[in-house]
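What you see is the complex with one protein chain gone and the rest in place.
The block that comes next holds chain A.
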Amino acid sequence: MPLNALEEYRWPAPDCGAMAEPKKGIVMAGETKGVERPLSPHLQIYRWQVPMLTSILTRVTGNALIVTSVLVIWWLGAAATGEEYFNTVNGIMTSFIGDIVMTLSVLGVWYHFLAGLRHLYYDAGKGLDIPTAEKLGWACLIGSVVLTILTVIIV
């Protein structure tokens, strides 16, 4: 897909300045009655693109990590309880299914890590043009896979 094809779907990010400095005629919050606002395009009619996919994945991974948190704390609790219970839980978490869940967790956490750092970069007002955003998105996707493989090898 040629990059300039994205232009027509572009959210008017460069106009963000207007938020800091409201122009005359723009109604301030609290006086919004009767203002016609554009509806944001719904997911189902919005064409998939990398910055959008990677943004959604940040949310999915961040929130899914609660499952990992519960598992890790269950394991810590088992270790604090005694040897027998520890062996049971440790066994479950290193079983075939446990390995799959933990590897996916590592992938999720590395992805969220990279996407979170990207977010801080965006929040500093940088990298918001489309070609850079596309590249950063790919960097998060590929980077998380690479970091996961490294983690599995090293740890």
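We adopt the following convention: a residue touches a chain if its C-beta (ideal position, glycine included) is under 8 Å from a C-beta of that chain, and two chains touch if they have at least 3 such contacts; residues count from 1.
What we mean here is this: contacts and distances are computed from a predicted model.
For the chain that is left out, the UniProt protein name among "Fe-S cluster assembly protein SufB", "Peptide ABC transporter ATP-binding protein", "Succinate dehydrogenase hydrophobic membrane anchor subunit" or "Ferredoxin reductase" is "Succinate dehydrogenase hydrophobic membrane anchor subunit".
Where chain A meets the missing chain, the touching residues are 28-30, 59, 62-63, 65-66, 69-70, 72-73, 75-77, 79-80, 83, 86-87, 90, 93-94, 102, 106, 109, 113, 116-117, 119-120, 123, 151, 154-155.
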